[in-house]
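The block that comes next holds chain A.
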Amino acid sequence: RDFQPVLLYDIGGKFDSSFNEAAFRGADAFRAETGIAYREFEPTSETQYEQALKRFARRKADLIVSVGVGYAVAIRNVAHQFPDVRFTVLDAVIDLPNVQSITFRENEGSFLVGVIAGLKSQTGRIGFMGGMDIPLIRRFGRGFAEGARYVRPDIDMVENYIGTTPVAWNDPIRAAELALAQYTRGVDIIFAAAGPSGLGVIQAARDSGRFAIGVDSNQNGVAPGHVLTSMMKRVDLAVYDAMTEAHSDQWTAGHEIRGLREEGVGYALDEHNAALIPEAMRRRVEDIRARIISGDIIVGDTAGANVSH
Partner candidate 1 sequence: MDLFADILLLADSTFRTATPLVLAALAGLVAERAGVVDIGLEGKMLGAAFAAGAAAALTGSAWAGLLAGIVLSVLLSLLHGYVAITQRGNQIVSGMAINIAVAGLAPSLANSWFHKGGQTPLLMSDARFAAIRLPLADLMAGVPLIGPVYVEVVSGHNLITYATVAVVPLVAWGLYGTRFGLRLRAVGENPEAVDTAGISVAGLRYGALMINGFLCGLAGTVLSTGLGASFVRDMSAGKGFLALAAMIFGKWRPVPTLLACLLFGFVDALQGRLQGTPLPLIGEIPVQFTLMLPYILTVVILAGFVGRIDPPRASGVPYEKDR
Partner candidate 2 sequence: MHRSDSPGGTAVPVAPDATSDVAIEAKSLSKRFGDVQANDAVSLSVQGGTVHGIVGENGAGKSTLLKMLFGFYRPDGGTLSVRGRPVTFHSPADAMAVGVGMVHQHFMLVEPFTVLENIILGVEGGRRLDRAMAAARENLHALEQRFGFDIPLDVPVAGLPVGVRQRAEILKALYRGADILILDEPTAVLTPQESDQLFALIRELKGQGKTVLFVTHKLDEIMAVTDRVTVMRAGRVVADLETVATSADALAEAMVGTRVTRAVVADETHGGAVRLSLENVSCASGSARGLHDVSFDLHDHEVLGIAGVAGNGQTELLEVITGLRAVDQGRVLFSDVEIAGPSGGTDPVALRRMGMAHVPEDRLKTGVVESMTARENIILGYQREEDVSAGGTLLKRGDIAAMADRMFAAQDVRPRNPGLPIGAFSGGNQQKIVIARELARQPALLVIGQPTRGVDIGAVTRIHDQIIALRNAGRAVLVVSADLDELIAISDRIAVMAEGRITGILPVNRAEEKTLGLMMAGRSMETAL
């Protein structure tokens, strides 16, 4: 009987131009390589998390990858009912014998793009645009600020959040409005951790000839010349790895944290932004990257790992 992987997105939805989308790409890569089809599901409410998990577990799926901290509770409830099903959960940590938890050091990646922003900024003013004001997103902001200050202590940062409900992830209009305001106030680089709303920031960057920094996936190509870089959170790799391991029976339960060292996070460098990041700057960034990996630089963190209780 052939291998049956399953991918469950969170409420954000498959194409959130963020980590759900990245997960989707990971799974696609796996399919492309192995030719093994995978099942997927986009829930519309938290209640459906557990529903979906159960349903695929009952169907004897070989691996259920679920994306997002929202799944923590559901996995906790379901996993022990199906000890012989393998669960991989991203962004959450569940300590069960048949659960593999993968979390990321977003703060490290954010630190690096912060460094880039710090080096690149002309005005000495950078901006951060968060979707919702929640700890997960604050970590991006915090890391970003740290990185910038590391290379330019006097830099000052303007911080905006788009909203207080999930609507905030899908409100590019307000995002663009806030971004324009920041640009007019002398900000020249904005790091957007806001899902689809981020598009609004990128567009504002293009309209006012400034820079934006993408998040999660590589968004450099969205508006070449205006996306300075993207803070990559390699959810795609994580999903891909989980599926391959499970397929070749090397899958192991436990908690795995992916930072710069594990290439779980990073910054995007490609033909679209090569011109924006000169050689010297690149070397500086690489050097700092190395020192984070070696532990010379400890990147601070708000609200530790995403442990659920």
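How these were chosen: all candidates are chains of the complex that A comes from, given by their letters.
What to note about this one:
The definition used in the following text is that a residue touches a chain if its C-beta (ideal position, glycine included) is under 8 Å from a C-beta of that chain, and two chains touch if they have at least 3 such contacts; residues count from 1.
These numbers were taken from a predicted model, which means no experiment stands behind them.
Between chain A and the candidates 1 or 2, a touch occurs in this complex only for 1.
Across the complex, chain A meets candidate 1 through its residues 13-17, 21, 133, 158-161, 163-164, 167, 170-174, 176-178, 180-181, 184-185, 196-197, 199-200, 202-203, 206-207, 222-223.
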